[in-house]
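For this view, one protein chain was removed and the others were kept in their places.
The chains carry the letters A, B and C, assigned in the order they are written, with residues numbered from 1 in each.
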Amino acid sequence: MLQAKCRVVAHHLLCSNYYKLVLQNRSMASKAKPGQFLNIKVEKGFDLLLRRPLSIHQIKDSHLEIIYKVVGRGTEKLAQVKAQEKIDVIGPLGHGYALTEGKAILVGGGTGIASLAFLAATLKNKYNQAPIVLIGARNKEDLLCSEALEKIGCTVKVATDDGSQGFHGLVTELFREMVAIFSTHPNMVYACGPLPMLRELVKLCRHFRIPCEVSLEEHMGCGIGACMGCVVKGTKGEYLRVCKDGPVFNANEVVL
Amino acid sequence: MLQAKCRVVAHHLLCSNYYKLVLQNRSMASKAKPGQFLNIKVEKGFDLLLRRPLSIHQIKDSHLEIIYKVVGRGTEKLAQVKAQEKIDVIGPLGHGYALTEGKAILVGGGTGIASLAFLAATLKNKYNQAPIVLIGARNKEDLLCSEALEKIGCTVKVATDDGSQGFHGLVTELFREMVAIFSTHPNMVYACGPLPMLRELVKLCRHFRIPCEVSLEEHMGCGIGACMGCVVKGTKGEYLRVCKDGPVFNANEVVL
Amino acid sequence: MDGLSVKISSLKLKNPVMVASGTFGYGEEYAQLIDLNELGAIVTKSITLKPRLGNPQPRLWETQGGLLNSIGLQNVGLATFVDEKLPYLQKYDTRVIVSIAGESVSEYCQLAQALKKETFDALEVNISCPNVQHTKKGLFAQDKDLSYEIIRKAVRLSHKPVIAKLTPNITDIGIIAKACEKAGAEAIAVVNTFNAMAIDLKTKKPVFKNIVAGLCGPAIKPQALYKVYEVKKAVKIPVIGMGGIMNLNDALEFIITGASAIAVGVGNFVDPKIPINIIKGLQHYIKDNKIGQLKQLVGSLDAK
Partner (left out) sequence: MDGLSVKISSLKLKNPVMVASGTFGYGEEYAQLIDLNELGAIVTKSITLKPRLGNPQPRLWETQGGLLNSIGLQNVGLATFVDEKLPYLQKYDTRVIVSIAGESVSEYCQLAQALKKETFDALEVNISCPNVQHTKKGLFAQDKDLSYEIIRKAVRLSHKPVIAKLTPNITDIGIIAKACEKAGAEAIAVVNTFNAMAIDLKTKKPVFKNIVAGLCGPAIKPQALYKVYEVKKAVKIPVIGMGGIMNLNDALEFIITGASAIAVGVGNFVDPKIPINIIKGLQHYIKDNKIGQLKQLVGSLDAK
């Protein structure tokens, strides 16, 4: 974990209101693991007090890439930052995905796919086996990362809410169909996306007895584990910190 | 008085940290009188709550020009507004200079010269007599409007704190010298600038028995006369509103 | 527009959006920028028996998301108000709520009495201005007995509905609200400004002569909302909510928390169109959400 003013190498609109932000910082980049995030100060003043947590989407040498969606005032301000400006970043933060060898299915909804792409690349590099990736999006315009994932050898299946591309329906339904027709189950499922998606997916994984890791989101204060602001209920009844104990948890650890 | 989202026609740095802002609004422009001001919302959010009052520097057809200095957070934000954007403006506001025929001396300090330039042009147009203008600035880099004023026929004299141009010293000292060597006194003095300058000038005008009008500044709430936030002490003991009873007052009306 | 009408006890408003005392003068200036007929009600600047000079300048100071004021109730005084300001307001098709402030119980009585024969819709009794001296111990609205006494007398002397305007600078606002309810107030206005201060680092002096000033604006909104919640729990009479309301969502938050009407204060300075924008927004909101009457929303907070 370190704090630095990172230079914005590139910053551009990807599609609808999704942006890609590329930051320069060699030591952060060299430490980053899939599932970890950066906590970014989006403005100089104190109008918006808190930093915004955003997952690391990809590392390229000393560059850290982020994919984010403009959803509110903070991400709106972030979208105004121009290339070559510097922004204040703390990272890499949190506990990422546990890498396991074997057949993995990655299930991403919305911007959730951003961190899974980093995971896919890492799994491929480490075990030389590209995972299957299921991507859920509202429509084909909102679809992120699929080409890049195919390029590294992943089998990519898409589910859109409106059927404009791939499977017409929820990515969890696609997952259910996928697993039901597989002769062998995957060894591991990794998921990142909206809570209802994660809930449904965890239910399915329990049903099929597939271990599952989920990446969670909560409003954050410190982002480093000190304030107890970002908790999620653990299965032992205790509250776990998304920022430090997570954001990636084993599905058995947390009550969704 | 009206409220409108005005298009920024042009916006650029003049010198050191002085900017010129040109706004488009025909009805505001047609109503504007020298000494009046605009109350400008400098940002969309509520980080800075209040509008910023800025004098009208010049009218050209449907354009209103402002000259301002970046001194704090509000003017910093204003400086970031780009040409073609729209900003929310209320104006023209306040009670401007009382136009009088005859020999006039205009005394401006810092950005105070902005509103006096509008007055000079109006006096020239109306009475076909260009006034004498004394400009006080810290140094020659901070000198505003002198060429434009000369162009309309004004006799322009400059005083700089560091002597880098014109008279070395305060503009009030220059004024004293000017009046002392005039065979006839001016009929009227109009002044806009920092409070210490105005205080000294009013003292001199009393001494020389020259009527004098001063343009004052106070922190403003509503800017239109409703909140009693922007007062200055009147000579009758009552509090007068800078935004509505002023910003231009006869020196005899107010306690500086 | 009917779906927006609300009742503040016996006072019917065509919509729940008012402009707060002290931020709208006597309406004249704002009439040049917005149509006063559209407002639910106008609350006048608090008037006092005699014209008041008010506090020395500076009277305003901007803070993060907020504004400090120390106006000190500068106003034209009762006589001029009645002669010049009230007739102007009466021309408009909106409710006129006259705010009064006294330095003693007796002054409140004289004000209520003198206004008895005038035409307006309700009397707001400001017992909570932090910028003038009330008692040695503090503000009237920090003392439940004095609050009761002032409101009781105002209710008796005035035949108009009486609104008690309370201060948030208190441990338990519910106690004061209850005293005012018992005294016959038809509504509680929550809140006046929060005690606060600023200092000028260059001179090491307080910015304001009185040291204390009143904080308003979005900065205080979460606190004001909680005060509305506390008052709503304490009393059965309607609550008028204010404190940092700048847009439709803010207004809805206050209404859902329990405000039967809301007032825009410093928002008028930021953008005089805010009250009108909120009214339009409410119209759309009830239509889009198929809410027949806005008043159904009042106090609809689902607190488990």
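As a working rule, contacts are C-beta pairs under 8 Å (C-beta built on N, C-alpha and C of every residue); 3 or more make two chains touch, one makes a residue touch a chain.
A quick note: this is a predicted structure, and the numbers were derived from the prediction, not measured.
Chemist: Just to verify: which one of A:1, A:70 or A:148 makes contact with the chain not shown?
Modeler: Going through A:1, A:70 or A:148 one by one, A:1 is the residue touching the chain not shown.
Chemist: What chain C residues would touch the chain not displayed?
Modeler: Counting over the whole complex, chain C touches the hidden chain at residues 63-66, 68, 138, 142, 169-172, 194-199, 201, 203-206, 209, 211-213, 215, 217-223, 225-226, 229, 244, 249, 252-253, 256-257, 300-304.
Chemist: Name, in rising order, the residues on chain A that touch the hidden chain in the full complex.
Modeler: Contacting residues on chain A, toward the hidden partner: 1-3, 41, 46-51, 88, 90, 218-233, 237-239, 244.
We take it that only the chains that are shown with their structure count from here on.
Chemist: Determine, using the mean of C-alpha atoms as each chain's centre, which chain is farthest from chain A.
Modeler: Here the answer is chain B, farthest from chain A.
Chemist: If you average the CA atoms of chain A and of chain B, how many Å lie between those two points?
Modeler: 55
Chemist: Taking each chain's centre as the mean position of its Cα atoms, how many Å separate chain A from chain C?
Modeler: So the centroids are 48 Å from each other.
Chemist: Please list all residues of chain B that touch 2 or more other chains.
Modeler: 46-47
Chemist: Please list all residues of chain C that touch 2 or more other chains.
Modeler: Answer for chain C, listing residues that touch two or more other chains: 64-65.
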